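Down below is the structure, laid out as structure tokens.
Only one protein chain is missing; all other protein chains are in place.
Order as written gives the chain letters A, B and C; numbering starts at 1 within each chain.
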Amino acid sequence: MATILSVSGSPSDPSRTARLLRHLDTRLAERGHQVVPLDVRALPAPALLGADFGHPEIVRAREAFERADAVVVGTPVYKAAYSGVLKSLLDLLPQSVLAGKTVLPLATGGSAAHTLAVDYALRPVLSSMGADHIVQGAFVLDRHITVRDDGSVFLGEAADGLYRVLDAFAEAVAQAEAAKVSATI
Amino acid sequence: MATILSVSGSPSDPSRTARLLRHLDTRLAERGHQVVPLDVRALPAPALLGADFGHPEIVRAREAFERADAVVVGTPVYKAAYSGVLKSLLDLLPQSVLAGKTVLPLATGGSAAHTLAVDYALRPVLSSMGADHIVQGAFVLDRHITVRDDGSVFLGEAADGLYRVLDAFAEAVAQAEAAKVSATI
Amino acid sequence: MATILSVSGSPSDPSRTARLLRHLDTRLAERGHQVVPLDVRALPAPALLGADFGHPEIVRAREAFERADAVVVGTPVYKAAYSGVLKSLLDLLPQSVLAGKTVLPLATGGSAAHTLAVDYALRPVLSSMGADHIVQGAFVLDRHITVRDDGSVFLGEAADGLYRVLDAFAEAVAQAEAAKVSATI
Partner (left out) sequence: MATILSVSGSPSDPSRTARLLRHLDTRLAERGHQVVPLDVRALPAPALLGADFGHPEIVRAREAFERADAVVVGTPVYKAAYSGVLKSLLDLLPQSVLAGKTVLPLATGGSAAHTLAVDYALRPVLSSMGADHIVQGAFVLDRHITVRDDGSVFLGEAADGLYRVLDAFAEAVAQAEAAKVSATI
């Protein structure tokens, strides 16, 4: 069993991106992983924007990254890239905090024209943080994410592709765990 | 005479990036332009991170962008890209707020290895905001920015290259102004 | 009157990208500019791929770049970026060959998902070549480019957006020419 940190980088509340991530968390938990949700929006804004590395909630967020075996990073696409909110948290983490970890990059947006933001904007940042294995990510159109009255999510035609990406991530996480175990025997 | 908005996207205080921008502001003012400084760090953090488009200080920042003929955008490089603080402000601006404007992208960083962050990270974001003319930018090594006790800045061997970039920007701003005038005659 | 080099980077023949560029050439010529077409595909392949800087046709291509006041660079999008054929020619040009020039980046592709290749892949390369002014570019969907039996092109719903981009480029070229003239008086 691996510990997976699932980070939503949306500044909105309620947020389609956050709903999507919490929906995917359930599927990862069903595969036996322990999922830890983190909404960057819930962290104290002055600490995030003022580079306050020592604030207790920032320290807790950093420790959640350090303890995780794997990380899901989800963001809306604004201005052809990840959100400033998400990047504000990443800026406060140690340079190589993703070393030894498996990472899944996800983005949501209003137009297919923003698809490449995953690979040209988000992935290079995650790579610079030392990520061992950034699996194939996904871009999900806003209109494919239906939030029902009870808060649950219906993915429609985006479901198949997204679940395939999620399952490949879960598989990579499991392989990395198996390799760690065999290395310590 | 053009109005130039000069935006520092550093989360630190004092900040080498902010000092550098204020130093360059003087040179732009000497060429007859009106320079309006803006430190993203001074804006209210909860409004920036909470997508509070209507907050009076966010509205004022937006209006400063809209009124400007040209914009200098300066940021430290963290995790191979611009700061989250800077992006948080850009995320709150109208999609095409840079249409019709001349833009100068600047970045500071500890290692020459981050140089391409100007063209691969910052420039695409500014382009997505409709910028008419993004001139050649510059990456300045932290160790070339010496802040004296009185707050003034000494650029040493980086000065020549940076002033050349700044002068080309001032020239492009002047040309755009001349074109606007001749179009209205 | 400016001289505009119009470069097609498609490896195919016939090529939708090449047809599109030749169609746009006509519009630029109608505005009084002299347009010089260049198909990278017509250059000798061994010289392009073997870094043969001194081959007469490579020298002629380089001189066409050097003589131009402005350059249109068009490419199909393959594997999330510009074509290898186009890049092979760019690799043989002097590092700052685009200094002092106005540049229009254009890309064609089968899916809107490739749109950002213009700003994240092509633009940084053109910027590294010293381009003074890279105007807003365009991504055109293959299905919006209809080639008639006589070789002429019909753009359908893509026409308005593309002509707006082209006219803004022609305007920027004219302004740069005016500035050069006033500088020499």
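Just so it is clear, contacts are C-beta pairs under 8 Å (C-beta built on N, C-alpha and C of every residue); 3 or more make two chains touch, one makes a residue touch a chain.
The shown structure was predicted, so the numbers you read here are calculated from the model rather than taken from an experiment.
The chain omitted from view is touched by exactly one of C:37, C:84 or C:161, namely C:84. In the complete assembly, the contact with the undisplayed chain comes from C:129, out of C:107, C:129, C:145 or C:166.
In the complete complex, the residue from C:120, C:139 or C:169 that touches the missing chain is C:120.
Contact residues of chain A toward the unshown chain are 116, 119-120, 123-124, 127-128, 130-136, 168, 172, 175-176, 178-179.
Mapped onto chain C, the interface with the missing chain covers residues 11-13, 40-41, 45-46, 48-51, 78-91, 95, 120-121, 124-125, 127-129.
Contacts to the hidden chain, counted on chain B, fall at residues 80, 111-117, 119-121, 139.
Just so we're on the same page, only the chains that are shown with their structure count from here on.
If you average the Cα atoms of chain B and of chain C, the two centres end up 29 Å apart. Across the assembly, chain C contributes residues 116, 119-120 that each touch 2 or more other chains.
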